[in-house]
Each structure stands twice: as structure tokens, then as C-alpha cells.
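Structure incoming, see below.
Up next, chain A:
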Amino acid sequence: MNQAQFPNLFSPLTIAGKTIRNRIMSTGHDTTLPDDGYINDAYIAYQEARALGGAGLIVLQVSAVHDSARYSSHVLMATDDGCIEGYRKMADTCHQHDAVVYAQLFHPGREIMETADGLAPVAYSASAIHQERFHVMPRTMSVDMISEIVAGYASAAKRMEAAGIDGVEIVASHGYLPSQFLNPCVNKRTDQYGGCDENRLRFLQEVIAEVRNATSDHFAVGLRISSREMDEHGLQLENTLAACKVLSVDLDFINIIAGTSATLVGAVHIVPPMTTDNAYLASDSKLYKEQLDIPVFVAGRINQPQEAEQVLLKKEADIVGMTRALICDPNMPEKAAAGRFDDIRACIGCNQACIGHFHRGLPISCIQHPETGRELIYGFGGAPKATTLKKVMIIGGGPAGLKAASIAAGAGHKVTLYEASKQLGGQVNIAQKVIGRAEFGGLATNLTRECEIAGVDVVRNTKVDRSLVEREQPDVVIIATGATPYIPEFENYGEMQVVNNWQILNEEVVPGASVVIADWKCDWVGMGLAQQLAGNGHKVRLAVNGVCAGELLQSYVRTSMIATLHRLEVEVIPYMRLFGCDDDTVYMQHTASGDAVMLEEVDTLVLSYGQQPTSTLAEEISDLAEVHTIGDALAARTAEEAVYDGLKVAWNL
Partner candidate 1 sequence: MTILVIAEHDNVELKPVTLNVIQAATEVAKVTGKEIEVLVAGFDCRAVADQAVKANGIGKVLLVDDEAYSSQLAESMSSLIIKIAAKYSHILAPASTSGKNFMPRVAALLDVAQISEIISVESENTFKRPIYAGNAIATVQSGDTKKVMTVRGTAFNPVDSNEHSIVEIVGVETPDVEKNTGSRHVADELVSTDRPELTSARVVISGGRGMANGDNFKLLDGIADKLGAAVGASRAAVDAGFVSNDMQVGQTGKIVAPELYIAVGISGAIQHLAGMKDSKVIVAINKDEDAPIFSVADYGVVIDLFEALPLFEQEL
Partner candidate 2 sequence: MKILVAVKRVIDYNVKVRVKADLTDVELANTKMGLNPFCEIAVEEAIRLKEKGVATEVVVVSIGNKASQEQLRTALALGADRGILIETEQVVDSLSVAKLLQAVVLEEKPELVILGKQSIDSDNGQTGQMLAALAGMPQATFASELTIADGQAIVVREVDGGLQTLELNLPAVVTTDLRLNEPRYASLPNIMKAKRKPLDVKTPEALGVDLKCYLKVIKVEPPTERQSGIVVESIGELVTKLKNEAKVIG
């Protein structure tokens, strides 16, 4: 490997006798792949892809240490010996590809988001203090229960070591149980576990001591903690640093992250969206590194090897968590080592299919790389070579067409991609104009590069019609011509300026001073337009069809956008259905009560109603070739479905 570009990133590090080949870590993250509490083949294949791609350290998703720790219906359970076999297979697989693998020892305390049967959970915490995000009121743990849970950590660790796992990370981050004991806003106990800093630290000290007792010296024991929980009721930097100074004497590493599960604003930092600065926690980990004598890990929007190298170079951390970078491109370490920077499919921080899928109870994936989470189907290395080579015409250079082209060409087919405009990317080129979503443009850059690598012929400025298909005589035509804004029917009695979202994004129109956005779609476009227009001095009312703005968005993305809209004094009106407008009033219907709602003194009505396919080409050429329609040309959805459509169709040619 050519590692000259990244001397720090590719220098090994030994922890508890195990050498980690480079400083790239996939942090513990839920995948929703295991479905019965045990590690399964799908999850092993998922992590194998990362190990194979060159990750140095893989931390597995959380493993519950006690029966009261089931925080979702997909959590791994390390509460009986039946789990050992799964961990052993996982350890063997990672080791086979030279990756070191740790497990996370986990108890959520009051942070229980769902139960398998949908009933409200009985949650336990240091004290009975409510949490805001899942609206859970916990019971106070008895001292007996605390002892039982401490023992649970130890026996889980013992099972991990027996399975061949290289170490464990005790999860004290994100407001989970150990943090609940540490936090004076949550721990109101008056016994030996509360009342003063020393007592609040006791739970973690007991956990660490018992885990140490249960495991050997060659087994790494570390702690993951939020350096700050990013909420006024959460732990602050000085609390966590002081605690870690005491705890670090018995630890092999500290892994720094931020945020808390307990509140909306704190949870944004669990998986910070694209509006967050890259490597934003490196300054915190630097402080830790300066004051502690053990290795310090850090994560948080580090999605390129260049950024990771800088963190290491500046001695801000010893290991860098690049979780989403690896979800998006499992081969990122290998490509970085080989100096193939342009080939790296960089994460854009959209959160849509990684944490977004988790919140919807779905297996992890990536909108740019739908093979992620589907390794058992799509393997680790692109489409297998086709036995019958076909001539493939792909019409439309948006996400669907680009993905289809790269996969088909990768399989050996002769692929030509036709784009009507001069620029590849399709709707990505518009979507990236939404304020705060510029990084989304990376989707087009990455997919375009994949086409180049695969050897796709690209023809621009060419609108395909029947005569062109007749001349070219392809075996297969894949139509990926996208969609155009959908304009709903509504009563229009007057002279109000009515525009659609694309017209604003493309700066084709100048909206008036007072704007109402009728946002049926409830995605980032309506919210982004509201932010943009309010930021430009317009009075903005965002009338959303759903129960809240950004109803369809991943919750961390939504929270951070709602915070911005609030600061800009955008008025968000939920439950709104557009009925009509006249010269200066927009008429809405409240979808719960059916009542009329009049929004008066309006200059401009902006329609944010998503898109609709308009092409009729598929019918026109159905006699000329095998025709497939994919992406928004099939049905207007998101980039995720478009890219996945492209993968599926091209894979099966």
C-alpha cells in the first residue's frame, strides 16, 4: 500500500497487547440487522465489508448487559452464554481481515425508545427523572438492582473475551445509564451512589472494576463518553473530564463523542447532520489527550481521510471514528492508502438511510451505496461479470441513471448514458441549492466518478427520442429521466404570485415580502426555502401538511432545521392543506378539524409539492428494446430509492 499521504492515519497502535493496523475506527452503531438479540450472518457480512475494506478497529453495536437494557427491539443481548457463538464468528471474521474488534457494553437506563411488543417500557435509572425524547418516566434503581447490573457488565465482558473479541467499550455516552449516574440533574440519590461527585462516580467505578476482574490483561477495556451532552441538563465538559481523569487509571482508552439521547437538541449529536462542521469534537478530544495518559479516540463528522490525518497530526486524538464514511464506502481505508482519493465515495451526512433507517426499524443502508446492509445479496465488490454482454442505453444522468450505468458497466456491459442537459446529477443539482444542503451535491460527484471508473460513455446535451433509439439499436434501455415539480389543483381567484420550489431554488423568480410556503411534501425543501427566504428578510409562514415541519426527515436533521427556522422567526403551521388563494390571502384547511384557516397579507405562495414523472418515452419505445424505468421517472421518491432502483435493475441485466 502507498501510505505516504497519511503517515499518521496508517501508523499502527497497540492497545492491551493487540495491534490496530491503522487509526481508522468504525464506532459502535446500530444496524437493525440482528433481529433476535444475537449476531446473525447479515451483521457479520456487514462488518466483514468494513474489515475487508481496511478499517483498523471495528466497534460492534451495543450489547445489552441486563434484561432491563432492551432499548430497542433490535439490541444485541449479552446476557447469556448463547450469545458467545455469534461474537466468536464475528471476531473470527474481523480477525481474518486483520481488523481488531471491540464490543460495547450497554445499559440505556431511562433511554428506552421502543419495546418489541410496542408497550410502554418499565425503565430504570439512577432516579425517577423524566426524559424528553421518548417521554419515558423511569423508576429509581434499587441498590440490589445496581449490583445485579454491575455484575451484568462483568459477565457480558467475560463472554466477549471467551468469544475472542479484543476488548470492550463501556457506553457512558449520550445520556445512557452510566451518564445518568454521573449527571446531578438526573441522579438525585442520597445513598452511596449519589449526593456528591464521588458517589455519582461510584457506579462506573464498580462497573470498570468488575469488568477488569472478569477479564484478562490482554482484553482492552475502555469508556465511551460524551465530552459534553450539548444540553443544559446534560453533562458538561468539566464534569466529564474530571470523571475521566479518575476513571482512566483503570482504562485502556477513552472514546469521545457528544450529545445525549435524552433531549432533541442533544440527540442531534448522536449522528450530527451535514450542517455540522467536520471533526467538530477534535478540540474536546485534544483536551482529553492532553490531560490523560491513555489513548483517546474521537468521532463526529470526520468523513474524509484528509480530515482524519489532520486530527492525528495535531495530536487531537489517537484513533479517529469514521463510521459514516465507512457505511458509505467500506473501502475508504484501502483507497486512501492507495492514494485513490477521488475514488472515495464521501459521506454527505444526509442521515437518511443509516440512522434514518434505524429510527424506522429498518436495516442500515446508505443512499449513495445501497449495497451497504445488503452484503448478503450484493457482496463486497460490485456486480459479477456478465456472461452475455449487452448494449445498454441509459437515459437521464441523475442518481438513478448514474448508479445503473456504473453497475451495468462494471458488469461488463457496453453502457452509454445520455443526459439532456450539459450537467450530470439531475435533481441533485437542484437539491444542493437548498440552504445547508450543499454537501448533498457530493452524491452527483461520487456517482459520476463511479461511472468514470466503470467506463461508462457519457453523452451530454442530448435528449433521447424514438429515432435515436432506433438508430442505436440497444438491447436494453433504462429510462431515468426524473421528474418535474408537481403542481396541485387549487382555487386561484386572484393575482397573487404563485411559484414552485424549483423556481425559487433556480432563482427564476423574485418572491414578495410576505411568503407562504405550502409544504405538502414535509421534507427539507420546504424548510430550506423557509430558511433561505427568512434569511433574506422575507416574512415567511411555512404551512406544512404534516403534524410538524420536516415530518419525513430523519429526526436529527429535522431538529436542527427546526431550530434554525425558530431563530429566524419562521411561523410553522401544521395540519395545513392548501385550498386556494386570491389577491392577498391563502386559504388552507386544517386537516384534523376540517376548519378553514386564512393566511392573510400574502404576496407570494410557494408550492412545495414534490415532483411527478412526465416522460412518455417508455411507451413510445417499448417495441424497440428491453425497457426499464427507474428512479423518479418511475415514481417520484427520494435519491435513496433512485439509486437503489439503479442498482437493482443494472444488477439483474
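Criterion: a residue touches a chain if its C-beta (ideal position, glycine included) is under 8 Å from a C-beta of that chain, and two chains touch if they have at least 3 such contacts; residues count from 1.
Behind the choice of candidates: all candidates are chains of the complex that A comes from, given by their letters.
This structure is a prediction, so every number in the text was calculated from the model and none was measured.
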In this complex, work out which of 1 or 2 touches chain A.
2
Of chain A, residues touching candidate 2 in the complex
491, 493, 579-580, 582, 585, 587, 589, 594, 596, 598
